[in-house]
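Yeah, one chain of the complex is gone here, protein chain that is, but the others are all in their spots.
Coming up: chain A.
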Amino acid sequence: MKAGRRVRDAIGQIQGAGAPLARVESAAAETQDARCCMTVAPQALRRCAAAWRLSGRSPAPPCSCSAVRMATFRHKNAKRIEGLDKNVWVAFTSVAADPTVVNLGQGYPDVPPPSYVKEGLAQAARVDRMNQYTRGFGHPSLVKALSQVYGTVCGRQLDPFKEILVTVGGYGSLFSCMQALVDEGDEVIIIEPFFDCYVPMVRMAGAKPVLIPLRPKSGMKTTSSSADWVLDQEELASKFNSKTKAILINTPNNPLGKIFAREELQAIADLCIKHDTLCFSDEVYEWLVYRGHQHVKIATLPGMWERTVTIGSAGKTFSVTGWKLGWSIGPEHLVRHLQTVWQNTLYTCPTPLQEAVAQGLQKDFQRMGRPDCYFSSLAAELEAKRDRMAGILCSAGMAPVVPEGGYFMIADVTALNQDLSHMQEDEPYDYRFNKWMIKEKKLAGIPMTAFCGDDTKRQFEKYIRFCFIKQDATLDAAEAILKNWSQQTSV
């Protein structure tokens, strides 16, 4: 209410010695609290007008009153973003930014990207033309490199100009799919646990998210691998209806690390074809596949190319998440709508970054299938880190679910029996656990319920997600904390 008092004081001053208008305005402008504005406004309106009349000034400018009035009605947000303001990354990134906290939360490497990729960018930036606008739907050398790499992987000819769109990260591709192809009143099926942005993006497109959870295979009380988590086929079939516009899948999955097997994808494909729905396939972790597993592209299954948009990411491919470059690949009749969205939202992505990614892709395309190809070498490096991470989580008494792919691992913290009843009650257990862990143990993860809907919170609230694409020093520090867990137990 401080600001409200300031407005009243300022009005008082006008009534008295004629305070400058600017002071009243600035007091109103400083009113940060909308609630305060709403209580102040009616009185302020009347008193301000009266004060001006009394002070003999004319004409009474409407500005201060309107500044206060503005907050009460007109400048509220558009309906499409109602309720979408919370964001787990915005919330936890600042908390984990404390340098004394070992950050296994947000999914980015603290290992350097391959040197040839960095050098590619430095070189590109030195070329004049590379500092100016390039082709809106994707820098020519990049879309050509993508068509080569993915043409080979998919076993088909890809038109670089009509079947590919370069976007600002995988995020940008997801957003383009939703805005282009999902309408108000549509339903979009999302498999839980899901990367948290899927639901807000579906809602922003005016559509209804329909959730279906992965569950441990029947009979399993504890699971040791992401492969143990499966969809119930009847339940999945029941989610499809005439309003279903698309199903959004993520393989390898974030946060679970599950890689959908061919049969599982076939079951989804069959339903897509039967119900005539689209498929958005988020495959940003496609190269991070561990031994014994294979990444399958649903777009390669019969009948699926023409109804699937496949999403990839330079950030995850080359360990450069800060470059924010991704791509959508699909048939022209779908991609052209994503391009329409693109030309009306961002128009084009940064040029030198695209050039550098093009060069990186060319280089690794030549080496594809060989152990020195970064796509393979990164997976090999991460497998060791994965196994190490699983071991040290166990030593703390947590029960990790070893992922088949990706760079996250979830761990069940039930066995730790950590009492958190003293903390904010309306938050799920994992949010409280993670905050407690950051504060008491100086270790940050991400709470698993950030990746699920309200109905499944109970199922997931004993899990924390840990990111293991971290340098050895970070894993050492995490190990020190986790190995000493039971000795340090407080509260």
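As a working rule, contacts are C-beta pairs under 8 Å (C-beta built on N, C-alpha and C of every residue); 3 or more make two chains touch, one makes a residue touch a chain; residues count from 1.
One rule holds for everything that comes next: contacts and distances are computed from a predicted model.
Note on the omitted subunit: UniProt lists it as "Aminotransferase class I/classII large domain-containing protein", one of the names in "AP-2 complex subunit alpha", "Pyruvate dehydrogenase E1 component subunit beta", "Aminotransferase class I/classII large domain-containing protein" or "Origin recognition complex subunit 2". Only one of A:G138, A:P213, A:P252 or A:P350 touches the chain withheld from this view, namely A:P350.
One of A:I273, A:C373, A:M423 or A:A477 touches the chain omitted from the figure, and that residue is A:I273. Residues of chain A that touch the chain left out of view are 21-22, 25, 28-29, 32, 34, 61-64, 66-67, 69-71, 73-75, 77-81, 84-85, 87, 89-90, 93, 106, 108-113, 118, 121-122, 125-126, 128-137, 167-169, 171-172, 175, 179-184, 197, 200-201, 204-205, 273-274, 276, 278, 302-303, 305-307, 319-325, 333-334, 336-337, 340-341, 343-353.
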